[in-house]
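Supplied in structure tokens, the structure appears directly below.
Removed: one protein chain of the complex. Kept in place: all other protein chains.
On to chain A.
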């Protein structure tokens, strides 16, 4: 699973106009790929850690590039001067504490908000997204932490929500239910989720499985950029590992991934680039080669602030 990086799209800038080709391709491949995926996923040894990024062509245009982007809510500075690059087949991690501006950054990339300053480019072309639908049409799929799915709806309805395939004409135009069920089952199998019943409400799945369904959905619909909002925040250690494995699988499928997290350990397991946010501003930007996990953890934890905190706590407990 981690080694088959072969079908990587090497020219996303040149043929960006045909995103529709991707789901077809994925659907056509599914029988063979599905068979491979099952044993790989059930094996404990296939840890996500041992998969460093494939060598990246630095001269290529990034799929998404933010340059000194700022966002103000009235007189509140939510984000100022933040830059971020997302390349195909790479994972860019955005790290920050609560209130650091991670959510604002996501909302700009996902098309929910517009930036007030700086430039936002998709495949080299400067853009201002008007709606989440527009972002999706441009190949940017966002998986929110809590908002990924509608809990009461069956898995297959969730999988195709918003992009339901139809057949028939006029008043008899209807959803292609059989295709939807079969595809949902096959696509999830490809990611190693063997559902007994695609009709079960998605709320009955575990948190990790729900994240995976949302990721599988984005991949199936030919997303070029996958934005993940704290996908591991509410999960246990084992489930986090499973989710990270699918994040890596999405990367190997040639997607550019933006991983928002406040867990440097998770970020360092899969990340190629790291952007640190603090109080709405960028406090650091590194590539994987430039930084160690310890240093990342230290910066993330607040560095010198942590030292101060330690002193404070020591004094408080001493007497």
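One rule holds in what follows: a residue touches a chain if its C-beta (ideal position, glycine included) is under 8 Å from a C-beta of that chain, and two chains touch if they have at least 3 such contacts; residues count from 1.
FYI, contacts and distances are computed from a predicted model.
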Seminar exercise, completed: Per UniProt record, missing subunit out of "Xylose transport system permease protein XylH", "Formate hydrogenlyase, membrane subunit B", "3-oxoacyl-ACP synthase" or "Glycolate oxidase subunit GlcE" is "Xylose transport system permease protein XylH"
Seminar exercise, completed: Full-complex touch with the removed chain, picking from A:66, A:94 or A:110, is A:110
For this session: With the full complex in mind, choose from A:82, A:122 or A:212 the residue touching the hidden chain.
Result: A:212
For this session: Since one chain isn't shown, list which residues of chain A touch it in the complete complex.
Result: 41-42, 44, 110, 132-133, 136, 142, 144, 147-153, 157, 160-164, 166, 173-175, 177, 192-197, 200-201, 204, 206, 208-209, 212, 217, 238-239, 241-242
